[in-house]
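Have a look at this one.
Removed: one protein chain of the complex. Kept in place: all other protein chains.
Then we have subunit A:
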C-alpha cells in the first residue's frame, strides 16, 4: 500500500486525501490550523458549535461529511495543529528531467523528508515528527496580496481575508462602517460575511474598470454557463449586495488611509484601465475598518524546498496528473494557480488519485477532469478581468511603507535601486533590509521585487533570488531545533 502525505487540509487537500484513500493508499492529512477546512471552510472551533453554521458557507454539508469520513477512516491519519517547517530537497535523481544515467530505481532513491511540529501555534513544547512518505501532495493554498498604499500600516486596515477569517472563525466584526476594496470576485463573499456580522459595508471598490471586467468575464458566455455552481454562488452575493444596498463601484481604488493611531477614513479615487489614479477624482470616505486585497500569493515555500519548478506566472508547474517537476511530489489548489474552490477540489481529486498510483487517464477521473477544464477557463476569465495592473504604483508616495516588518518605505527602496549598478535582489535586500523581517517577505516580497526591478537601471532584476525561497518555512525556537540532536 502506498503511503501518501497531504500537506494542507483546505478544499484541495481534503479532496486529495479522499481520492488517495479511494485508490487504496494509506493517507496522512495534516494542517497547521487546529481543524481541517482551509480558508474556504474556516469555521467556529469545536467548543463553539452552532446549529446553523452552514448559513455562512457554500458546500457546508459536503465538507462536514468529508471531514467525518476521513476522521473515522482507520487508514487515514488526520493531524491537526501540525506545522510543516521544512522539507528536505530530494535527490537530483528524483527530478523528472534527470538524465537517464542518474535515474536510479525506486529502491535506491532517498525519500523526501518532511519535518513537522505538532502542537499549539508557535508553542514551546510541540511534538516533532518526521515523515518519509512514498508520495506527497502539496496543497498549501494562498494568502491575500495587498498592494501598499499610504497609511495601509494603520491599525484598522486589514486584508480582506482577515475580515473573512475573523467573521467565519470567531464571529468577530472588524468594524461598524467598513470599506472593502481591491480586486477580484473574492471581495463579494467578504462583503457578504461582514453584513452577516452586523457591519455596515460603506462600499465595495473594485479597481478594474467595467470595460476590463466585461472583456474578461463576458466573451463566449456559453463556456461560463458551464461553471454553473460558481455562477450561482456569485449571483447569491450580488443579490445580497442589492438587498443591503451596498454600493459596488468599479474603476475605484483606496489610495490612502487616514488616521494617527488607527484608521478613521480613506481616500478613494477613480483609476484608469491600468489602475493609475485619476487626478481630481479623490473623495474621502469615513470608515473604522478597511479590508483590502488585490490578489492572492501562493504559499510556495514547501514546494520550492522540495525542488518543484514554477511556471511563468510564478505558480507550481504541474502536468495532467497534477505531478510537479519532482517525481512523487504532486500539487493542487491555489499553489498551482488562483481559481477558487471548485478548481481546488477537482485538482485535489486528480492529485490524490495519481499520488496513490492512479493516472489521469483513468475512467474514475472523468468528472474531476472535466471540472478542472471548466474552472481553469473560469480562472482565466477572472485573471483577465481582475489581475493587478501596473499603474497602481501611481498611488505610492516616497513615505509609503512597503516592507511592514522592517518599515522600509518606497522612497528608500527606489533610491537604493537607482543608486546601485547591481540590480540584484539579493544585494538590494541586504542594503535596504526590505523583506528581511519576521514575516520573511511573505507580505511585501512580490511588491519589493517589482519596485526594485522598475527603479533599477536595467528595468529588471539580475538574479532570480525569489522571496519564496525560505530554508526554514516558519520561524522556530531554539529548543525545537536542539531536540533534533538528542
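Just so we're on the same page, a residue touches a chain if its C-beta (ideal position, glycine included) is under 8 Å from a C-beta of that chain, and two chains touch if they have at least 3 such contacts; residues count from 1.
Going forward, contacts and distances are computed from a predicted model.
For the chain that does not appear here, its UniProt entry gives the protein name "(2Fe-2S)-binding protein", which is one of "Carbon monoxide dehydrogenase", "Amino acid/amide ABC transporter membrane protein 1, HAAT family", "Electron transfer flavoprotein small subunit" or "(2Fe-2S)-binding protein". Within the full complex, the residue among A:6, A:27, A:66 or A:157 touching the omitted chain is A:157. Considering A:122, A:319 or A:362, the position touching the chain not shown turns out to be A:122 (whole complex). Which of A:112, A:250, A:322 or A:440 touches the hidden chain is settled by the complete complex: it is A:440.
In the full complex, the hidden chain is touched by subunit A at residues 32-34, 39, 44-53, 55-56, 120-125, 143-144, 153-159, 161-166, 169-177, 196-198, 261-262, 288-289, 404-407, 435-443, 471-472, 475-483.
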